[in-house]
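Presented below is the structure to which this report refers.
For this depiction, one protein chain was excluded, whereas all remaining protein chains were kept in their positions.
Naming follows writing order (A and B), and every chain is counted from residue 1.
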Amino acid sequence: MSGGHSSYEPTSGLGKWVDSRLPLPRMVYDSFIAYPVPRNLNYAYTFGAMLAVMLVVQILTGVVLAMHYVASIDLAFGSVEGIMRDVNHGWLLRYLHANGASFFFIAVYLHIARGLYYGSYKAPREILWILGVIIYLLMMATGFMGYVLPWGQMSFWGATVITGFFSAFPLVGEWIQQFLLGGFAVGQPTLNRFFSLHYLLPFVIAGVVILHVWALHVTGQTNPTGVEVKSKTDTVAFTPYATVKDALGVVIFLLAYSWFVFYMPNYLGHPDNYTMANALKTPAHIVPEWYYLPFYAMLRAITFNVGPIDSKLGGVLVMFGSIIVLFFLPWLDTSKVRSAVYRPWYKLFFWLFVADCILLGWLGSRQPTDTYTLMAQFGTLYYFGFFLVIMPVLGLIETPRRLPNSITEAVLEKSAKA
Amino acid sequence: MNNQTMGEPTRRDFLYLTTGMAGAVGAVAVAWPFVDQMRPDASTLAMASIEVDVSALTPGMSLTVKWRGKPVFIRNRTDKEVQEAAAVKLEQLKDPIARNQNLPADAPATGADRSAGKGKENWIVMIGSCTHLGCVPLGQAGEYGGWFCPCHGSVYDTAGRIRKGPAPENLLMPIFSFTKDTVIKIG
Partner (left out) sequence: MKKLVASIAIAASLAGFAGVASAAEEHDLKALTEHAIEGGHFPILKPKNEDWSFAGPFGKYDKAQLQRGLKVYKEVCSACHSMKLVAFRSLEELGYNDAQVKAFAAQYDVQDGPNGDGEMYTRKGVPSDHFPSPFANEEAAAAANGGAAPPDFSLLAKARGVERGFPTFIFDIFTQYQEGGPDYIHSLLTGYTNAPEGIQVAEGTHFNPYFAGASALKMPPPLSDGQVTFDDGAPATVDQYARDVAAFMMWAAEPHLEERKRTGFMVMVFLVIFAGLVYLTKKSIYANKEH
């Protein structure tokens, strides 16, 4: 997966024999050992490693949970409780998996924010970025379908509401919804297909991750200065320098993860999901999992009709649009400077954007009142304004700070100051 | 290698080794729950014993019950069957061990040891799973008047002992006891 020249030299006879037949060790060596990374990478660049770990954790725990889970509307809820009560270490595996989804999303949001801050999506890394957005979309689909499997009240009504999005589209909407559900409402066919797809999609994610890493290794990492690598002194070898830093980041991340898994495993979940699904009774207050809340807030923020588009379709379009816009990010940002470190105004707008997402997330968890809806409308406006107005315009009018000539210069400057 | 790097290795190497070993220990500890979950769970183990009412079985009648997912043959044998079983000499048997979990592991496969014991010689309780490859033998069939496995042709006598065919051992008798005169507890 490395773009450059390979420095792998097998020393043993066996090594040479394998290398001339299947150069897998060479690929691993070039990609994860000798691979040069910028020497100034900070801890914000360790989120990728955390994501890799979480993907593995989710797949492993998911595979073993599937050995005990029964995808039947009558038995699913009980089989999950069987896992919690009777299966050896079942409680641990299930809590790892349920909280793992949340921590997967925590890591992916940090990873995306890192990319936005340091301009990682800018040329020549457009495909790398787009692959990342695809992974994020796949994660959302996987997470949603996984949440349906325990067949609790939130599972059922979450599935009802989310598949209901598609009914907003004129003419084909209802057809699409029934196509997704395999019926007129969420039921046995829905549960079965969601289980099948929930098992399949993580492997699709793993495949796209390989492409993502491949694309990364072609262009090389960005770095906090945003200045491209120019000479060998700008880089260090992936192992041990990046590996050990990643390891430290991952261990700290696992500490936070364990805190939730072992001490507050239900904090991120919803109590209603411990009641079995009941098609005749909607819970008082339906909220999606926390990682969808900002989008949920934007969905609900559209309470008015715009021309021929009614508020329901409008909300759905805004919600889908909030993700679609990410695909065009590399071309929306007109700045010549990559990193927010040298863009004082962008930095301000970036942090406002982060605050906006948190605010939208909080609003998404509230019962919508007039005040909250108005706040959500402003939040939505800023969300789209950030991508569609601030990014293109700011790049043209902002005066960036002086860039260092090279990564090495920046590093030496920093250590001289310290 | 210059002198500076030669001087340091002991402390550094020790640190790297410790870290690596801690990582390995952690990985092994994490692996355990993934292996452990494969074992039978608590609800499966809780089903480990059942009680069967056999008051309706007159001599010559059999009952098959499911225990731990396998069929268990309970038969109230006729006197003729009991006598036939007792008449067989040990050296005629392919497997001379009783295979009766209620007796010592080396108990001989006599007619008495292949039954429910003194006063209950007419009763036999065995797991109905051929010791060859696990098919369920047919009752009162085959040339010895006992059981006959249709899969690969193993023939058992009236005491469930292997007499002919590919099966290596007599049909296994599980742990069981009469809790009342007409109730058998298996497991």
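Here is the rule we use: a contact is a pair of C-beta atoms (placed from the backbone, for glycine too) under 8 Å apart; a residue touches a chain by one contact, two chains touch by 3 or more.
Remember, it's a predicted structure, so these values are computed and weren't measured experimentally.
**Q** Could you tell which one of A:V56, A:V172, A:M264 or A:A279 touches the chain left off the display?
**A** Answer from the full complex: A:M264 touches the omitted chain.
**Q** Which one, A:L60, A:V325 or A:L352, makes contact with the chain that was left out?
**A** Of the listed residues, the one touching the omitted chain is A:L352.
**Q** Touching the absent chain in the whole complex: find that residue among A:I127, A:L201 or A:V236.
**A** Within the whole complex, the residue contacting the unshown chain is A:V236.
**Q** So one chain is hidden, and I want to know which residue out of A:R26, A:R39 or A:K122 touches that hidden chain in the complete assembly.
**A** Result: among the candidates, A:R39 touches the missing chain.
**Q** Residue by residue, what part of chain B touches the chain that was omitted?
**A** Residues of chain B in contact with the hidden chain: 12, 15-16, 18-19, 22-23, 25-26, 29, 42-43, 46-47, 56.
**Q** For chain A, which positions touch the chain that isn't shown here?
**A** Looking at chain A, the ones touching the missing chain are residues 39-41, 78, 81, 84-85, 91-92, 95, 236, 240-241, 244-245, 247-248, 251-252, 254-255, 258-259, 261-267, 271-272, 274-275, 284, 347-348, 351-352, 354-355, 358-359, 362, 367, 411-412, 414-415.
The definition used in the following text is that only the chains that are shown with their structure count from here on.
**Q** Where the centres are mean C-alpha positions, what is the separation of chain A from chain B, in Å?
**A** 51
**Q** Which residues of chain B touch chain A in the complex?
**A** Answer in residue numbers: 32-34, 36-39, 41-44.
**Q** What part of chain A is in contact with chain B in the complex they form?
**A** Of all residues in chain A, those touching chain B are 60, 64, 67-68, 82, 85-90, 92-93.
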